[in-house]
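Note that one protein chain is taken out, while the other chains of the complex remain in position.
Up next is chain A:
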Amino acid sequence: MKIEITEQKRPVLSEEAKAEIQRVIKQYPEGRQKSAILRVMHIVEEEAGGWLSPDTMDMIAEILSIEPIEVYEVATFYTMFNLQPVGKYVFEVCRTGPCMLVGSDNIITYLENKLNIKVGETTTDGMFTLKTAECLGACGYGPMLQCGEEYHEYLTPEKVDELIEACRRGEIKGNKVV
């Protein structure tokens, strides 16, 4: 995998995030704090506006008292972590078999046209990033997409329009602006 380096200074963590991190580290025995890495990465990514810069990953290494390389290794293995800036709203459309059988291809094309971007790109106003994902465990309710922590199911072009409008009106939780 090729990583282009985009710089962003580490985020200032909120008090809740700091407390949450300490709580999850305590779930593991003494000296096993590295086990908390994925949870900590999710928490920090949220604080950092939806992606992890090298400096932010170094911060995670410091929090867990491990080497930065141990964070990079993990960050490049798991698909959920964004290593480049993303839009305020990230749409991840499931593209796998069961969803394809009920029309996920059409939803992806519809979104590409509507947002005027290709999969993997972000709109110029920084509002939307379009991605595809493998099966998200909602196969009986497809086509579907995930935005933030929420699942949007039984998608049709009309429902996609509504979702985009709801995002524009700020009714859907998006990434923090940092």
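Before moving on, here are some points about what is shown:
Please note the rule applied: a residue touches a chain if its C-beta (ideal position, glycine included) is under 8 Å from a C-beta of that chain, and two chains touch if they have at least 3 such contacts; residues count from 1.
One rule holds in what follows: contacts and distances are computed from a predicted model.
The chain not displayed here is annotated in its UniProt record as "NADH-quinone oxidoreductase subunit F", chosen from "NADH-quinone oxidoreductase subunit F", "Nitrite/sulfite reductase", "2Fe-2S iron-sulfur cluster binding domain-containing protein" or "Pimeloyl-CoA dehydrogenase large subunit". The chain not shown here is touched by just one of A:Glu16, A:Glu62, A:Glu134 or A:Asp161, and that residue is A:Glu134. One of A:Glu16, A:Glu150 or A:Glu165 touches the chain omitted from the figure, and that residue is A:Glu150.
Contact with the chain not shown here comes from a single listed residue; of A:Ile21, A:Ile37 or A:Leu111, that residue is A:Ile37. Contact residues of chain A toward the unshown chain are 24, 27, 29, 32, 34-39, 41-42, 64, 66, 70, 73-74, 77-81, 95-98, 100-102, 133-142, 146, 149-151.
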